[in-house]
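The complex appears here without one of its protein chains, the remainder shown in place.
Here is chain A:
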Amino acid sequence: MNLLFEKSVPGRACTLLPDCDVPNAALPEQFARQQPLHLPELSETDISRHYTELSKRVHGVNDGFYPLGSCTMKYNPALNEEIAALPGFTGIHPLQPEYTAQGCMEVLAEAERILCAVTGMEAMTFQPAAGAHGEFTGLLLIKAYHRSRGDLQRTKILVPDSAHGTNPASATMTGFEVVNVPSSPDGCVDLDALRKAAGPDTAGLMLTNPNTLGLFDKNILEITRIVHEAGGLNYYDGANLNAVMGVARPGDMGFDVVHLNLHKTFSTPHGGGGPGSGAVGVKDLLVPFLPNRHVVEKDGHYTFEDAEQTIGSVKAFYGNFLVVVRALCYMKMLGGDGMRDAAQTAVLNANYLKKLLEPHCDAATPGLCMHEFVLTMEHLKKETGVSAMDVAKSMLDYGMHPPTMYFPLIVPEALMFEPTETESKETLDWAAQTIAEILERAHTDPESLHASPTRTPIRRPDEVRAARTPKLRYSFDA
């Protein structure tokens, strides 16, 4: 398929912008471009067809089943979009006077109130743009807390080996040293190893609960106690909150700071590069360090306040505001009971699909799971030569997005499924039957799986070459 630049014809144009209704202002000479912008020249028909063609080459949650583990690809209600498109939300300016934006500020305050109730936190910032940005912000808060107490020897962050890859990356970005804590054979944190690792140099622990194996760590209270007793703080990676939303609260598990992926758990579009929202919630002891422009209610109206010892801004103004609007719309639609139902259905769906698949392949962990589960194709690969990658690629031929592959790293040939609560029993039955057929074919006709997908617009991209010699921009001279 040709790029817009390749479809460009000199002199072709279309009028999409309305007439300018304010006087033109001349740019100062030193800021003006010397040459015209190199933009593609196309008619509206060309543009419309281009993007429609692109949209046919992707698989979104509106196209079909999307069990991408750890990503919570739930359906995003259309009402979210309708509300977020209201002119009162889209026509505002970040610098307009507070008294003219009270409704928008109320959205932030109300979303904060509900999310604090869901997580057991005291206050929340919506500045971070996505999950890893939230981790970074949460760790800056932990750092500021220890510093404010003159406790400068706490330089290490404990991260279990089943953690999301972003955890050690965020800790390193914040200037901490990462200490890896192994899992015990049951997939939970190894308590002895944790006790050994925790000490006077521990700044905190980062934990995802349920973890990336889809297991709720049964020792969670003991884990957070060990870290607290060592003088560290507990950070909750909210990536998997969908499993416990409305059922259990990180605050009650002993966590001091939590990030939420509003774009995952609270149903705002994701998977296309954003925008997201990595809201960060904190308990009392971290409130004095919150990022700038925290909404508070004073004398019956809303105002932005900077905390006394704020870590500063982590993003311009108020974060991705319209994502918060969507999340609030979702929470208001569901209500407290609805949120709990959503989490319970997510867990039920995952267990149902796991049960249906278990006769056909190996689960990484036996028994019940939370909202997601991991299969291992290790035996299949040894017996047939068909890898997790081949199985995943084959699923594409049936109009199904593959699960997450080769993650978590502690499971060889991993396939990680997260069906979410918005899939029906019929879809899960169909998916299980289809996957069972694929696994059966691995024994009878492995070649067909190596060659898959065959029915998609794009076959199997050369991922190695793409990573080794990436083409990151269009070259006009080529």
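Points to keep in mind about this one:
Going forward, a residue touches a chain if its C-beta (ideal position, glycine included) is under 8 Å from a C-beta of that chain, and two chains touch if they have at least 3 such contacts; residues count from 1.
Everything below uses one rule, namely that contacts and distances are computed from a predicted model.
Name of the non-displayed chain as stated in its UniProt record, restricted to "Quinol oxidase subunit 3", "Glycine cleavage system H protein", "PTS sugar transporter subunit IIA" or "SigE family RNA polymerase sigma factor": "Glycine cleavage system H protein".
Within the full complex, the residue among A:200, A:367 or A:412 touching the omitted chain is A:412.
Screening A:6, A:426 or A:463 against the full complex identifies A:463 as the residue touching the chain left out. Panel shows chain A; residues 165, 378, 405-407, 409, 412, 463-464, 467-468 of it touch the chain omitted from the view.
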